[in-house]
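All protein chains of the complex are present and in place, except for one that has been dropped.
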Amino acid sequence: MNEQARKPARKKVELDPRFVSYRHVWVFIESERGEVHPVSWELLGEGRKLADALNVDLCGVVIAGPGERGKGICAEAFGYGADKCYLLQDPVLADYRNEPYTKALTDLVNTYQPEILMLGASTLGRDLAGSVATTLKTGLVADCTELLIDTESRNLAATRPTFGGSLLCTILTQRHRPQMATVRPRVMAMPDADPSRRGEIVEVPFAMLETSIITKVLEYIPDDSRDKPNLPFADIIVAGGRGLKKPENFALVWDLARVLGAEVGGSRPVVQAGWIELDRQVGQSGKTVRPKLYIAAGISGAIQHRVGMDGADVIVAINSDPKAPIFDFAHYGIVGNAMTVLPALTEAFKAHLAQARKAG
Amino acid sequence: MAYKIVSSQCTACAACESVCPNVAIFPKSGVYAIDPVKCTECIGHHDEAQCVIDCPADCIVIDKNVPRYAA
Partner (left out) sequence: MHSVVCIKQVPDSAQIRVHPVTNTIMRQGVPAIINPYDLFALEEALRLKDRFGGTVTVVTMGPPMAEAALRKCLSYGADDAILVSDRSFAGSDTLVTSYALTATLRKIMESMPVDLIFTGKQTIDGDTAQVGPGIAKRLDYQLLTYVSKIVDVDLEHREIRVERRAEGGVQLLKTTLPCLITMLEGTNEMRFGDLDDLFRAARYELKVWDRTVIGIEDPETVGVKGSPTVVSKVFAPRPRSQRAEIIDLQDDSPKNLASTLLARMFTQHPKLEREIAKRAR
């Protein structure tokens, strides 16, 4: 036995022979009533890097009802980097329902055999990814924060938070294809659109009888978009946490937000205490945000909150506890009482804006 | 000598437990560990240590402070 154990011949866990010919990177382009969810463009940006690393095509998959500008969405997808788009349009596909969409996507995968399939982790994407992965009996990694190709094995190394975000883990789908992954909105950067890019549209027939589908959509009540907060795509966010002590003090957050034209957010405890609504919760079990400015008042900065907002360009933290974890990753910190600092900030921004308008 | 699992890198995926010919691997405080007494570095069973090959985290190494196993 030589002293230094020689490096064992790596019995790589082999790719199942059934999947050896699976090629190309796919992104599901999520659209509801002709409206594309921007996470799909972010995924095309990410998918372009993976396709280039694997030296394969990047393909979009568009599933929509007839007349919901299917071709227009494909054209937009080419602008964001897709080389080809598979287009399925049928009346049963008008409103999202799990059964027809799962059948459409799994049939497409079994026919055209991609090696990677990515979906946005919206409510639609998560619902669809779970049943498609089960139908195909393949691997699915959810809420990925980083996607890399392991050049030696060509496997997708998908990294995601675990244990509530306090840790990260890298997950492999070694033997099965396609390797599926979902990514939350605003986690990947939005690519620049190049309208001159062209691509090939493959129209795929889809046959399914409405009568064979059990679940019916009786009504669709769109959120009144005026008051529905859109935190994931907000440029400026003012967020409050338990440090504000009382629900009434949240008014101070609203005042500053109004002056800045910002969205209001909050940590999980204040949402659960009912100080603000669920759609405003930032963090691991709430929204992921990527604003240009994030002002956090009375938020300790626990890991579960941090994973939802540390992608912000500039983070300002106000907390009375100098040892609060948020000061470890914020850009600027004020150790003080949020109830007095917030009004002062509102005045300071007001004065600054008034002076800028005079000068402008 | 025997092999040992670097507990800090072990992801508790249990890939090693079932391939050990000497049933030397067992769950321990949230991850897995190898009983140095039972581990024979697969000598007499295979020419490669099965657990080392199957570990996705590549975190099974020679345990230096256990005398080398003489066949």
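Letters are used for the chains, namely A and B, taken in the order the chains are written, and counting of residues starts over at 1 for each.
Quick note on the criterion: a residue touches a chain if its C-beta (ideal position, glycine included) is under 8 Å from a C-beta of that chain, and two chains touch if they have at least 3 such contacts.
Only a predicted model underlies this, so the values are computations on that prediction, with no experimental measurement involved.
For the chain left out of this panel, the touching residue among A:45, A:130 or A:229 is A:130. With the whole complex as reference, residues 30, 32, 35, 37, 95-96, 98-99, 102, 122-124, 126-127, 129-131, 133-135, 137-143, 157, 162-176, 214-223, 225, 235-236, 258-262, 271-272, 278, 284-285, 292-293, 302, 304, 310, 313-317, 322, 326-336, 340-341, 343-345, 347-349, 352-353, 356-357, 360 of chain A touch the missing chain.
Interface residues of chain B facing the missing partner chain: 7-9, 11-15, 17-18, 27, 29-31, 56-57.
What we mean here is this: only the chains that are shown with their structure count from here on.
Here the spacing of chain A and chain B, counted between their Cα centres, is 39 Å. Residues 1, 5, 8-11, 13, 169, 172, 174 of chain A are the ones touching chain B in the complex. Of all residues in chain B, those touching chain A in their complex are 1, 11, 41, 48-49, 52-54, 56, 62, 68-71.
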